[in-house]
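If you scroll down you'll find the structure; I have some questions about it.
The complex is shown incomplete by one protein chain, all other protein chains being positioned as in the whole.
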Amino acid sequence: MTEPQPFSPKSVALLEEIRKKYPTGRAALMPALYVAQEEFGWLRPEALKAVAEFLGLPEMTVRSTATFYSMYRHRKAGRNVIRLCTNVSCMVLGAGTLKGVLGNVYGLAPGGTSPDGRFSLEVADCIGACGKGPAMIVNDDLHTGLDAKKILEVLENYK
Amino acid sequence: MTSYLLDVARNRNIEEYEKAGGYQGLGKALFMEPGQVVEEVKKSGLRGRGGAGFPTGMKWMFMASDPKSPRYIVCNADEGEPGTFKDKALIDKNPHVLLEGMAIAGHALMAGLGYIYLRAEYPEERGILEAALKEARAKGYLGENVMGSGKKFDIHVHMGAGAYICGEETALIDSLEGKRGQPRLKPPFPVNSGLWGMPTMVNNVETLSNLPFIMREGALRYAGIGDPSCPGNKLFPVSGHVERPGVYELPMGTPLREIIYEHAGGIKNGKALKAVIPGGISAPVLAPDQIDCPMDFVSVQKAGSMLGSGAVMVFDEDTCIVRVALRTLEFFEHESCGKCTPCREGTGWLKAILERIETKQGHGGDIQLLEDVCRNIAGNTFCPLGDGAASAALGFIRHFREEFTEHIRSGCRYHREQGQAQP
Partner (left out) sequence: MILITINGKKIELDGPVTIFEAARRNGIDIPSLCHHPALELWGGCRMCLVEIEKMPRLQTSCTVKAADGMAVYTETPRVVAARKAMLEFLLINHPLQCPTCDKAGECALQDLTVRYGAVAGRFEEGKRTFPENVDDPVIVRNMERCIMCTRCVRMCDGVQGAFAIGVVGRGAGSHVEPFSGGRYNCEYCGNCLNVCPVGAIMSRLHRYTYRPWQMDKTVKTICSFCGVGCTILLEVRGDAIQKVSPAFGKGVNNGLLCGRGMFGYGYAGSPERLKTPLVRKDGKLVPASWDEALALAARRLLEVKAQHGGRAIAGIAGGRCTNEENYAFQKFMRAGLGSNNIDSTARLGLLHAQDLLEGIFGQGAAANVIRGIPHSDAVLVVACDPTRTNPVMGLQVRAASKAGKKVVAIGHAPGLKRHMTHHLSAAFGHEGIALAGLLRELLRQKKALPGENPEFEAAIMGFSELPSPEEVRRLAGVPEAALTQAAEALKDVSTSSIIAGRELAASMDAKRNFMLLAAIGYVLNSRFFLVSEHPNEQGLIDMGCTPDMLPGGRPLALQTFRERCEHEWGARLDPEPGLTLMEMFEQAGGAIRAMYIMGENPAFNLPGRKKIKEALEKKLDFLVVQDIFLTETASLADVVLPSKAWSEKEGTYTNLEKRIQKLAQATGKNHEAGMEDWRILALIGRLAGLGNMPYASASDIIDEIARVSPLHAGLRYEDLEEDGMMWPYKGKPLRMSGGMQPLPAAKAAATLDRREEDTGQTGPALVIEKPLFHSGSLSRHSGALLDIMGGPEAKMAPGTAAGLGICEGGSVKISTAEGEMVLKAKLEKGLPAGAIFAGNNFGDAGALGLFGYELEPGSKTPVPRAEGLEITPL
């Protein structure tokens, strides 16, 4: 008579590993949210509930923490998430132009998803690549030294 | 000049690190009583590299005198200050120097567990650290019995999730506890009541990475490097319009001019320097006539700015300062945690005024209003984030008031000249 487990066995294993690193369930919340985001695609209510249940936390506590941080997604995202840095160092090297390029080529607006669901664009505030700007992170990969041509070449590799 | 942080050819590998004297500092520390290690760090004169420049030894003594346990070492690797990428470079090139530094801190402060709070935007560095941790555990530098001393010390990597405020140590602690990363009331300070209410040492990546050298070479040798009031090497990340952007390891007190023109190769494409931010985006901008300032905590402050993270952001003559100011305030508005009134409401207001000035919708009185709002924020906020926003904005106005006036009168010259659309 066990309840259905909302997480896959792989995620459960990850979560159990994470849980061991901290003395409290609450402290495991941020890494657990990443696991849920990976599993559910974005932090929809069921994902938050599943995390709450796994860690024994109130649902509201989970949601309140999750919405504080900009790396957690609270709406459906495209298959690839682009985080384009537009902060000052990248901006003065032309990051603003790149934002325009993404808009023209993929129909991407900051915070939005391309109509084909291929990309989501987040405007990032410094990704620590100021020495090689403009830069972006696509999913978990850092790309630097971008210009209008290179950015499109790089993105061609993400389907 | 001795380089002990970065001038080690990409030695991620533990064997290479050991060959270069790695983990000898830890070995030496383990032969000493914890109190002696604290004393040694105090003697070295090391000051925190996170931004405030507080003497590390003194901070350690505060924690050493609190008997509560368990105790924690937290490495602040939430390098969120725009323009700053020194900790990232350090972890990329030399992860073991950080792990060794943390292990030394663990021994000195009688902590058994450390966390590295790493920026979410650094997934690659996470992999590097996890690999280095595995190596260090395998070799017995970390784990249940550190170098056969019978002492336990291990480290977990905790990923942040995109919140600049978590660079503030109490916000970082709340975040590590799984809470919204908002600053805590002080006192109590983390050294007495940090993670889960227990004594906790939060030190920056660069600060901790200085420890192996101090322990291996001795506090006196360290104290002799660079400026005696603030010894040791400092990492200066340089970005913007320079020929050779990158991170430079130089003695504290190296003049800003030398950093820009010698190490970073001068202004890109031979253009003229218009402005430079000396310590990350929170630091007020400096004018070209101020760049002979030595880069140490006191001198930069005297020049009307702050050393902060030491991140040098260089702008050439074609840069629109209003636009830089606007982008700066967009950043602060986005990152304000919302806890206190002046920061939550004021940063957005500043952004709104700058936006209208930049888009030629400004009007007379706007500069005065900007200054008023800044003054109403500064000094009244819960934590330094709001102060940083206000002083950064005031810095731009102080040195470039004419450019603001011109924007209000006739719009942005740079957009016109470069044929760019208004943002």
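Chains: A and B, in written order; residue numbering restarts at 1 for each.
Simple rule for what comes next: a contact is a pair of C-beta atoms (placed from the backbone, for glycine too) under 8 Å apart; a residue touches a chain by one contact, two chains touch by 3 or more.
Because the structure is predicted, anything quoted here is derived from the model rather than measured.
Summary of contacts with the chain left out: across B:Ile14, B:Leu30, B:Leu142 or B:Cys337, the touching residue is B:Cys337.
Residues of chain A in touch with the missing chain: 1-3, 45, 48, 58-61, 63-64, 67-70. Counting over the whole complex, chain B has residues 163, 180, 185, 333-342, 344-349, 352, 356, 369, 372, 376, 379-382 touching the chain that is not drawn.
Here is the rule we use: only the chains that are shown with their structure count from here on.
Note: centroid distance chain A to chain B, computed from Cα atoms, is 24 Å.
Against chain B, the residues of chain A that register as touching in their complex are 21-31, 33-34, 57, 64-65, 68-72, 83, 86-89, 91-93, 96, 124-133, 137, 140, 142. Of all residues in chain B, those touching chain A in their complex are 79-85, 87-89, 119-124, 156, 158-164, 175-181, 196, 237-241, 245-247, 277, 281, 311, 313, 315, 319, 323-324, 327-328, 331, 334-335, 337, 423.
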